[in-house]
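The next block holds one structure in the form of structure tokens; read it before the comments.
Here the complex is missing a single protein chain, while all its other protein chains stay put.
Order of writing sets the labels: A, B and C. Residues in every chain begin at 1.
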Amino acid sequence: MNKAFLFPLVVVGLLLAFPLIEMDARDYILLILFTLFLNIVLAQSYDIVGGQMGYVNLGHIVFFAIGAYAFGIFLNAQLGFVLSLIGGAGASVVFAALISYPFFRLRGAYFSLAAFGLVKLMEYVTINMGALTGGSNGLKIEAGDRVVPIFYLSLAVVVAVVICSWLIGRSQLGLAMKTIREDEEVARDFGVPVLKIKVQALLISSFFPGLMGGLYTWQLQFIDTDQVFGLKIALTPIAMAMLGGSGLLIGPIIGAVFLVGVEELIWTQLAQVHWTVTLLGYEVDIGQFAHLRGAILGLIIVLVGLFMPGGFARLPPVERMLTRAGLMTEDK
Amino acid sequence: MEFTTLVQVIINGVLLGGVYALAAFGLSLIFGVSGVLNLAHGEFLMVGGMAVFLLFDALQNVWYVNPFILVAVVAPLFFLVGLVFEKALIQPLTQRKEHVRLASAVLVTLGAALVIEDVADFASRGSQYEKSVDFFIPSLVIGEIYLETNKLVMFGLVLILIVALFIFLRFTYVGLAVQAVTQNRRGALLVGVNTTRINAIAFGIGTALAAVAGGFEVINSMVAPNIGLPLTLKYLCIVVMGGLGSFLGVALGGVIIGLGESFLGFFYPAWSQTVAYLLLVTVLLIRPKGLFGK
Amino acid sequence: MSAPLMSVRALTVNFSGLRALDRVSFSVNPGKITGIIGPNGAGKTTLFNVIAGHYRPSGGQIIFGERNITGWKSDRVCRLGISRTYQHVRPFLGLSVYNNVKVGFLYGHQAVNWKQKELSQEIASMLEFVGLEGLGEKRAEELIPLNRKRLEVARALATHPRLLLLDELIAGLTPTETLSMMETIRQINAKGITVLMIEHVMKAVMGLSDKVVVLHHGEVIAEGSPAQVAGDQAVIDAYLGAQH
Partner (left out) sequence: MSTRNQNDTHQFGEIITRRKFITLASAAAAGMAVIPLGGSAMAAKTEIVIGATLSQSGRFQGIIRPFGKLLQVWADGINAKGGIYLHKINKTLPIRLVIYDDQSSPPTALKFYERLAAVDKVDFFMGPFTSFITNAALQAAVKHKRPMFMVEANDSAMFEKPNRWRATGLSPAKTEYTRVVQLLAKKGGVKTFALLSRDSLHENQAMEGFGEMVKKAGMEVVYQKIAPKDTRDFSSIILAMKQSKPDVVFIEWIPPPGNIGFLKQARGLGLNPKDVVVGHAPVPVIKALGRSMENVLSALYFFEGDSPHHREFFAMCKKAGFEPWQYSEAGIRYVTFKRIEEALVTAGSLEPEEVRRAMWQSNFSLYNGDIRIKTDKKGYGTLHPWPSQIKNGKPVSLWPLSKGVEIFEHKNGQW
């Protein structure tokens, strides 16, 4: 048990100390880490419903978007930062409560698609409610330099979502969610109050993206619907969770670290390299192929879907390594 | 609203809905047979449109080809593309447990969509980002009502394709097998249907239909690398609204959304693009399995 | 003779025009084993699914104890004391054997606040009872078919049922396995749990049941002790008809 806590504690400790280091690139790294935290929170909270309960919620980003907008609206109404942040998350949970009953009448692909449609629906509703949201003019809040506080706050949300997800995994609620994933009809036959469990899971999973949405607005200070409802933003965290290992606590984290890491470390760097080769008489600059990162990202996602349905974390060697480090939480 | 205006709005909506239904048919066929939501469907539409554009552009100075003929040339190629795509990416998933298959299919087809979009984006660097062919036949004018000839031809082709598809599904062995698999996969397997082959054929047909729709887009409007996912989503709305696997539902869903967009476009254009998603959610909440779902 | 534990009265189920059950009536006596037999397609599994609350019957009533449970949702039926196994076994494949049983304990009956330690002991003894000792940490999908059936029994028993519905538990087992499973059913019954079982294996039904109900084309054509039923002309016709 000690071993299992040691590693995360060390990581969080190092992250806590990092902003204290004096270096030029500090804020740049903090921004990358913020992107990472954002994705971990979205992927991890998605996985509460998507991985533990088996409902592939393609509309998870809506909670984030509602959090982002509600935070901005509350902040501009002079509610103060803390209240606005809580209000943003609250709005997201309320929205989850509103949609939970009707949406959970749907199963499997129908649920996923209706949720996916909800992303676009809410995007247009947001645009057309200009009086509240600023419509396509965007929502703007007071400017300021917030890189460091944002970093700590988002780290706190990451820790919270991971702990929450871990507790759920060990709880009676978590067991019920897993039975729903395995076979909803049988779960019900054995007394699991299916609807109640599903609603609880959705409410929990909507809280964290709501919080993170507020932080995102606070950070970017000027948001529009493209940024918070965009289809790629909607789908990447889900891909991350599946990539790392859906249903495992460590899975979404691995997925997010991997994708954000690949993006930052390899492509940003490779794009700076001018490695010219002569190919069939043409001068080809290899560096420009760094612009194909979207394709390579896609390819990785395809390969995982094809060959590793359990994600990286369930690959036997990785699994052994994680088990040795005590990071492989039970999901049976 | 005057009567002629009403007629014109309805005609616009139906013509639009016909083209929607065409692409959505492909998606519905694929889902019905393989149980896979193909998130790359819109990308095939986009690439199909690009193929028509590239052929048109390359031939333009040699001899002027009617782009509709190019659509007919491109469609069979995309049948093959669909076969290969299915063989390589979808077939390995079919044996998995349902919720795993759903998740894996999302991953695989989404990944494929990203790859296709990004490669198209990258390939557009040397040329133009939006692609559209210059092709126009004067419209038919009856009184105050304008019938765009391009769209009429498209609608006619859509009808022919749909009838052909219907005949194929009703009267050929492969077609009957496709229906059998759609209705009951295990049962079809038990009576000796080669489901692997049927899957591939359904994917081929679906992809070819997407490419045809892409050709229409390039004639009537334009295609660009980033149009794929939003279109996929709209077609998914149509398919799900009609009821997964129901062909009648798709045709009706397409026309309903076409009409909805047409009417709102006339009065409140700002809401016109919301129709599909609003209807999707509303219909599912009232009938959780779509209009014609079983 | 005491009042029946469950009585089914004129139960009718229609599936889009097709009548799957037609005014089925019979009763299950407390503490006994009741068998249901009938040719394929007679509506046996449909009967179970209606009792368990999968679908609402088109007509008729199900009375359990004092209560009319017609149309209850399956989770409520389970908590009231009716539990089941499936013809095609359906354990939670991705969960451990231990957790499969745990679900039954936690959700399957009313208001028991388990202490963690007590619960583990209960689960362990339950696994031992059905013959799965030492397999608790395995995933259900790693079990052989026989053990999957045992797991289903354990999960059903974990809900502390008053009535246990067994759907073709014995079908497909080897003769030795059959004997051991029959023994298990007897032991369950000996604990005071009423059993209602669908079975094709005549030897088992006749050997275990106190009473047998025969379904044919959705109708009850005979009801009585095994010996009575075996001699019933309608039953013989039904089976012969089914075989030809």
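By definition in this document, contacts are C-beta pairs under 8 Å (C-beta built on N, C-alpha and C of every residue); 3 or more make two chains touch, one makes a residue touch a chain.
Since the model is a prediction, treat every value here as computed from it, not as a measurement.
Engineer: Going by the stated contact criterion, tell me the shown chains that border the hidden chain.
Structural biologist: Within the full complex, the chain not displayed touches A, B.
Engineer: Hey, which of A:Gly59, A:Gly245, A:Gly294 or A:Gly310 is the one touching the hidden chain?
Structural biologist: Hidden-chain contact among the options goes to A:Gly294.
Engineer: Per the definition of touch given earlier, which of B:Thr94, B:Asn194 or B:Asn220 contacts the omitted chain?
Structural biologist: The single option touching the absent chain is B:Asn220.
Engineer: Across the whole complex, list the residues on chain B that are touched by the chain not included here.
Structural biologist: Touching the missing chain: residues 5, 8-9, 12-13, 15-16, 118, 121-122, 124-125, 128-134, 136, 139, 141, 146, 148-151, 217, 220-222, 224, 226-227, 230, 261-267, 269-274.
Engineer: For chain A, which residues reach the chain that was dropped from this view?
Structural biologist: Within chain A, the residues touching the omitted chain are 24-29, 31-32, 35, 124, 127, 135-138, 140, 143, 145, 147, 220-222, 224, 226-227, 264-266, 268-277, 285-288, 290-291, 294.
The working rule: only the chains that are shown with their structure count from here on.
Engineer: Can you identify which chains form the pair with the largest number of contacting C-beta pairs?
Structural biologist: A-B
Engineer: Could you state the distance in Å from the CA-based centre of chain A to that of chain C?
Structural biologist: The computed centroid separation for chain A versus chain C comes out at 44 Å.
Engineer: Could you put a whole-Å number on the gap between the CA centroids of chain A and chain B?
Structural biologist: Taking the mean C-alpha position of each chain, the two centres sit 31 Å apart.
Engineer: If you average the CA atoms of chain B and of chain C, how many Å lie between those two points?
Structural biologist: Their C-alpha centroids are separated by 48 Å.
Engineer: Counting only residues that touch at least two other chains, what does the list for chain C look like?
Structural biologist: Answer for chain C, listing residues that touch two or more other chains: 93.
Engineer: Find every residue in chain A that makes contact with two or more other chains and list them.
Structural biologist: Those would be 181.
Engineer: Flag every residue of chain A that touches chain B in the complex, lowest number first.
Structural biologist: Chain A reaches chain B through residues 50, 54, 56, 58, 102, 105-110, 112-114, 116-118, 120-121, 124-125, 127-128, 181, 231-232, 235, 238-239, 242-243, 246, 291-295, 297-306, 309.
Engineer: Which stretch or stretches of chain B touch chain A in the complex?
Structural biologist: For this pair, the touching residues of chain B are 31, 35, 37, 89, 92-93, 96, 98-100, 102-108, 110-119, 121-122, 229-230, 233, 236-237, 240, 244, 270-271, 273-274, 276-278, 280-281, 284-285, 288-290.
Engineer: Along chain A, where are the residues that touch chain C in the complex?
Structural biologist: Chain A reaches chain C through residues 172, 175-176, 178-179, 181-183, 185-194, 330-332.
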